[in-house]
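The other protein chains are all here in position, but one chain of the complex has been omitted.
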Amino acid sequence: MPVTYIEYEDATPEVRAVYDDIMATRKTDWINNFWKALAQDPATLRRTWEAVKEIMAPGALDSLTKEMIYIAISATNQCGYCVATHSAAARKAGMTDEMFGELMAVVGLANQNNGLAAGYRVEVDEKFR
Amino acid sequence: MPVTYIEYEDATPEVRAVYDDIMATRKTDWINNFWKALAQDPATLRRTWEAVKEIMAPGALDSLTKEMIYIAISATNQCGYCVATHSAAARKAGMTDEMFGELMAVVGLANQNNGLAAGYRVEVDEKFR
Amino acid sequence: MPVTYIEYEDATPEVRAVYDDIMATRKTDWINNFWKALAQDPATLRRTWEAVKEIMAPGALDSLTKEMIYIAISATNQCGYCVATHSAAARKAGMTDEMFGELMAVVGLANQNNGLAAGYRVEVDEKFR
Amino acid sequence: MPVTYIEYEDATPEVRAVYDDIMATRKTDWINNFWKALAQDPATLRRTWEAVKEIMAPGALDSLTKEMIYIAISATNQCGYCVATHSAAARKAGMTDEMFGELMAVVGLANQNNGLAAGYRVEVDEKFR
Amino acid sequence: MPVTYIEYEDATPEVRAVYDDIMATRKTDWINNFWKALAQDPATLRRTWEAVKEIMAPGALDSLTKEMIYIAISATNQCGYCVATHSAAARKAGMTDEMFGELMAVVGLANQNNGLAAGYRVEVDEKFR
Partner (left out) sequence: MPVTYIEYEDATPEVRAVYDDIMATRKTDWINNFWKALAQDPATLRRTWEAVKEIMAPGALDSLTKEMIYIAISATNQCGYCVATHSAAARKAGMTDEMFGELMAVVGLANQNNGLAAGYRVEVDEKFR
């Protein structure tokens, strides 16, 4: 069974409204596959887009920091799609080669130390409880 | 809802037969919590024990190597129970402090590099396809 | 088998040198359990500390950003120890309640969308390849 | 090194017996790659097929429910192969577009909340212990 | 740093409104720790509760099926808190011992086969693309 993507011209008004908001918010004229796949379920499309719009907007953390956190999680989970799209978003938000290098270094380090902490069965220090 | 453990004296003959085989195979006189929890579902208890007995027995790989592989996976998955029990089993099978140290170093390294490979989106080399 | 922690007074000179460098670098007078557990294997202790010291130092990304990325990965991996210690480090580096709230929102969102991308089998857009 | 698949005509009698049982049980005339790869190790092929046959058969839970649970786990683990094959199986067992949409929504939600629970370090309520 | 839980009596009107809706929807008179921790960030509390309320409600899939899918993911991710609370919810929704046993069997099987598919590098069959 091939993956189904709903194109704008085939979309219901409800789906089109979300697509329009995505393009307006991102100031682009296209929709990436993630949304076109979710559009099979308009409720999930809407809920997910609203969460992305609310959460990824600049606040106490700026957009670049949020995109880098998103990449770190996606690399940890081996989500190739998510790494690819959010790397593009992070670059657009100003991520330099140096920043990307340091981001990756932390990704490697934290995954390493998470494994070590579990393997050595390290208990939380009194102080951090 | 507390976790339920089926003790030997409360077990059905079917469950007791598995417990007996575990103790005979391992040359011990007690059953650890994993099996006492699984005993709530005798079919899973039996199937899981038979798989453990078959897979963890020495073959092309010796028992110690298998226990260390098991620990590596359990640390990666953050399964505290599994790390604790299989570390004991590995020690019993001859794992020295030096071996454990090197095992953990590989656990850290592989988890680090898995994250880096995903984050850098590294493609499989022609040669390894 | 209980977890083994090497206290300063029981440590070899090689281990003490690492402990001293940790305390000097962090301007504290104590060592947390992670290092005391790793000290069972001085080579891993040294290598891991050197990586932490090098990677977590401010560079193109500041310390706070790095600590938040570290927390995001640790929460994704369900590493309770790592979340606890690096939350403390992030607070020390200036993480406010608002920042922590937004960090967690991104953690939830990315983990959600990683699962959706896999379940919907979304393919990387031509543009992001 | 390319992946090795054992075709029916190249299989040993032991492997053919498993292939025959797979096709008879599933009422199909072909074998998917998973089994053809496992056939490199007849013991794992047999053990894994017997577990699948026993576990995925309708019981207290019907086949469709089991297939959806299987998909949820495979999406969480980012196992593209497993999502693809079990999505086909679930469709065959009666999964509608609406059911798939709700399944995915739960996949996203649970992965999100698992991350939040770890990041906020939420402790099990007295009542649930 | 201890985990912070916001009790009803200490909550802002915004948080109380969510707590009230949780208790009304679930027909209970108490709030579990997950929500009391999220309440530190009212926006996340509200968004997460609205998603839970919308997604976990009976639809094309009944509540019990959704709770079991939730448990399967939480066990896969080693989220102890989430397994504990949603096991209670599933029991309340009618999960019998037999159902729980079969759910766990699928959890074990899918995690096993996800690992095998990756280790054997199985490629998606032409038919399932």
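A, B, C, D and E are the chain letters, set down in written order, and residue numbers restart from 1 in every chain.
Note that in this section contacts are C-beta pairs under 8 Å (C-beta built on N, C-alpha and C of every residue); 3 or more make two chains touch, one makes a residue touch a chain.
Not measured: the values here are computed from a predicted model.
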> So which of the visible chains would the left-out chain be touching?
Replying inline: A, B, C, D, E
> In the complete assembly, which of E:Asn32, E:Thr48 or E:Asn114 touches the absent chain?
Replying inline: E:Asn114
>> Among A:Ile31, A:Met104 or A:Val124, which one touches the chain that has been omitted from the display?
In response: A:Met104
>> Among B:Ala17, B:Ala93 or B:Ala110, which one touches the chain that has been omitted from the display?
In response: B:Ala110
> So which bits of subunit B touch the chain we can't see?
Replying inline: 3, 30, 32-34, 37-38, 40, 44, 48, 51-52, 55-56, 59-61, 65-66, 68-70, 72-74, 76-77, 79-82, 84-85, 87-88, 96, 98-99, 101-103, 105-107, 109-114, 116-118, 120-125, 127-129
>> What does the interface between subunit D and the hidden chain look like in terms of residue numbers?
In response: 1, 40-41, 43-44, 47-48, 73, 77-79
> Mind pulling the subunit A residues that touch the left-out chain?
Replying inline: 78, 84, 87-88, 91, 97-98, 100-102, 104-105, 108, 115
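In this text, only the chains that are shown with their structure count from here on.
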>> Just to be sure I understand the contacts, which chains border both subunit E and subunit D?
In response: A, B, C
> In this assembly, which chains make contact with subunit C and also with subunit D?
Replying inline: A, B, E
> Rotation angle for the CA superposition of subunit B on subunit C, to the nearest 5°?
Replying inline: 120
> Equivalent interface to D-E, which of A-C, B-C or C-D, with over half of contact pairs matching by residue number?
Replying inline: A-C
> Between A-D and B-D, which chain pair is linked by more C-beta pairs in contact?
Replying inline: A-D
>> Looking only at residue numbers at the subunit A/subunit B interface, is the share used by both copies over half or under half? Answer same or different.
In response: same
> Between subunit A and subunit E, what is the gap in Å from one C-alpha centre to the other?
Replying inline: 21
> Measuring from the mean C-alpha position of subunit C to the mean C-alpha position of subunit E, what distance in angstrom results?
Replying inline: 26
> Could you say which residues in subunit C touch two or more other chains, in rising order?
Replying inline: 40, 44, 48, 72-74, 76-80, 84, 87-88, 98, 101-105, 107-116, 118, 120-121
> Taking chains as nodes and touches as edges, what kind of graph is this: line, ring, star, complete or other?
Replying inline: complete
